[in-house]
Every structure is written in C-alpha cells, then in structure tokens.
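The structure appears below as structure tokens.
Complex shown without one protein chain; remaining protein chains in place.
After this line comes chain A, so read on.
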Amino acid sequence: MAAHSAVLSASKIMNPFWVGRLGNTAKVFGTTLIRHRNKTSLTGENIPPPAKYGGRHTVTLIPGDGIGPELLNHVREVFRFTCVPVDFEMVNVNSALETDDDMNNAITAIRRNGVALKGNIETKHTLPASVKSRNNVLRTSLDLYANVMHCQSLPGVQTRHKNIDIMIIRENTEGEYSSLEHESVSGVVESLKIITRNNSIRIADYAFKLARERGRRRVTAVHKANIMKLGDGLFLQCCREVASGYPDITLDSMIVDNTTMQLVSKPQQFDVMVMPNLYGNVVSNVCAGLVGGPGLVPGANYGRDYAVFETATRNTGKSIAEKNIANPTAMLLASCLMLDHLNLNDYASLIRNAVLTTMNETRLHTADLGGQGTTSEVVQSVMRVIQSKGQFTAEL
C-alpha cells in the first residue's frame, strides 16, 4: 500500500528507534477515509480498539470554561436531533484547583475512548508557575503532536480579504510551550525553547503527507532561524530533509515577522504552512481573524493514537459566557471534523452543510460577525436545515 512505502522511506531518515513508533502516522488524518486504527503487521503496535459498541461511538467531552459548556451543549443538542450514533462521556475539569486529579481523569477518559471534543480550560495567571496550563498538559500527555487548522473564506461572511484557503500545521508539544523556566538569579528569568529533531521531522512529515493527500502544491515553513540559528535552524533543516522525499510538493520558507505582514496584506499567496509551536499560535490567530474571527474556525489536534477536537483559537470567551451571544459555528464545525475522524462522513457533511447554509443568512450572524443573532437562533436554524434535507431526526 502506498502508506506503507511512504512510511518505509521516511524511516530511512529517522532514528531506528522511531520507526516502529511512527509507523502509523500515515493513518492519523482528519477527513481521510483510511481507518486510522487498523492494526498492521508492519509495526505490530497495540493500538487500542475503537470505543464503539453496538454501532455507537463513545467520545469524551470536556466542557472547559467560559463559553465551552454552552457551546458543547448545543453540539449535543444537534447530535441528538440528527440521531448521530455518538454518546458523550462528560468529564469536568475545574481550572481553579491546583491538583491534577481532574486532568488525570480527563486524560484517562480520552485514552479509553480515543477521541475527545473539548472547550478551552482556563489557565489562571494567579496560580503559581508550577501549575501548568491544563490544555498543554493534555496535549503533551496524549502526544497530540499536530495541530491542524484549515482557514477558508466563508461565502456568507464579509471580510477584507477573500479567497483565503490556508492549512496551518503547528507543532503541538514542544517549542516555547515546554514549560521549562527558571530564575537562577532574582529578576532574571530564563525560558527554554526546546526543538528536537524527532518532533520536527514528525511534524514536517505530517504536513507533507497531508498536503499530498489534499492535493496541495506548496508547503511554507515559518521560522526565525536568522536569530534562533540552532533551534529554528534545526526545524528548517528537518523540513528540507522531509521535503526531499516529496518531489511533487515545493517547500519554501519565510521568517515569521514577514509572514504576519504578508498574511495581512496578501494572504492568498499561502497554501500549506508548517511551523513550531509559538509561531503556530500567532499565525493561526491571525488567519482566524482574516476569515472572520475566532467564532468560525474549528481546530483539531492529532496524535498517533488519539485525536482531540476544539475551536481553532482556543479561547475561553469568559466575557461572553452564558449570554447566548457566542458563535457556535467553530464548535459545530469541530464536531464535524470529529465525525469525519470517526468515519461518520455522512453525518459530518450533513451538519457541516447546514452550518454553512446558516452562515449565509446575515440576519443570523452573531455579535462577533457584526450581527445581532443569538446562539440559540443559529442552532435552531442549523437543525431546521438538517430536517429539511429529509433526514430522519428526533423532535425539534
């Protein structure tokens, strides 16, 4: 199979230790139809079986803080209405506590089910520095090494720039988010930015495979290697090595400050972008702003064994929580990405089309899009569109 030969060629570059462990990266994609959990005799790995019993999937649900709980309730409402064969196992994480028990429960639940849908968990600045960001802990514990965001201009949304179609692949586990800081001398703090060859090769390989699968022609590596010569230099070098195995795809590179400038003046020039963690944060937020704001773009975090879906810009939205004004689009589209991942593509397309159709109605736009619609109006409209397609549904 093509996937196996791609894995074998990649393994020539990598340390032999990683060959077995990376054997299944070829299969961990969002909307691909390949079942990501196929056990292969090639690697002999023990991937846990899918949490699917009696034809129904079980997915971990982490409401988080701010607008997370209400938006995820709407997702459940839409799923119930559409009779999607997914059951949610809800796990609450209290961000005010300093202990890790909540997080450990959540991580265990995700390991059990393999897939999760989450809202953002607030990271309080007031807690001591030893308490790490819970979202970060989740990503690193489950080794969700690739954060994928697809920014597309939506027809119903007015923006300054049109025809944007950018895929952003962000390294999700190391870089500036390694949470390694120390203050050896009072008033002088040193933070460690970690870039490893293995993780850089891994993310670059993911980016190129995804580009090839989606028929994309160009991958742009975003870096600051003129200043961080060793760190970002290593990242860039790894991208070039991986690129040599994909002659049909061009690799170019751009320094991060120039990238943000180009994004706000000529975003149509970008195709697929791959970058380390912090630049990924910046670039994905800028792109979300370009296509209409944080309420519109879904995000996905993929690892070898697990996948977690959330809104792309990962903000808690505390100031608009429980006011019925949050935009449910991002969370609903994230749940569609999750359905694609579970191979429930028909349900995914149905809900996605309903959401995009609703987006075309300007009078239903929520406050972030300059309208006055409420969250519940948008959700009701989505369900009405689903019902009008003749799908068997529960009561409205």
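By definition in this document, contacts are C-beta pairs under 8 Å (C-beta built on N, C-alpha and C of every residue); 3 or more make two chains touch, one makes a residue touch a chain; residues count from 1.
By definition in this document, contacts and distances are computed from a predicted model.
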{"item": "Chain excluded from display, named as in UniProt, from \"Dynein light chain Tctex-type 1\", \"AP-3 complex subunit sigma-2\", \"Protein AUXIN SIGNALING F-BOX 3\" or \"Isocitrate dehydrogenase [NAD] subunit alpha, mitochondrial\"", "value": "\"Isocitrate dehydrogenase [NAD] subunit alpha, mitochondrial\""}
{"item": "Residue touching the undisplayed chain, where the options are A:R314, A:R352 or A:H365", "value": "A:R314"}
{"item": "Which of A:T82, A:S95, A:N199 or A:T260 contacts the chain that the document leaves out", "value": "A:T260"}
{"item": "Which of A:G68, A:G231, A:G293 or A:G373 contacts the chain that the document leaves out", "value": "A:G293"}
{"item": "Option from A:T58, A:N285 or A:N343 whose C-beta touches the chain left out", "value": "A:N285"}
{"item": "Touching residues (missing chain, whole complex) on chain A", "value": "125, 224, 256-258, 260-265, 278, 281-282, 285-286, 288-290, 293-294, 313-315, 368"}
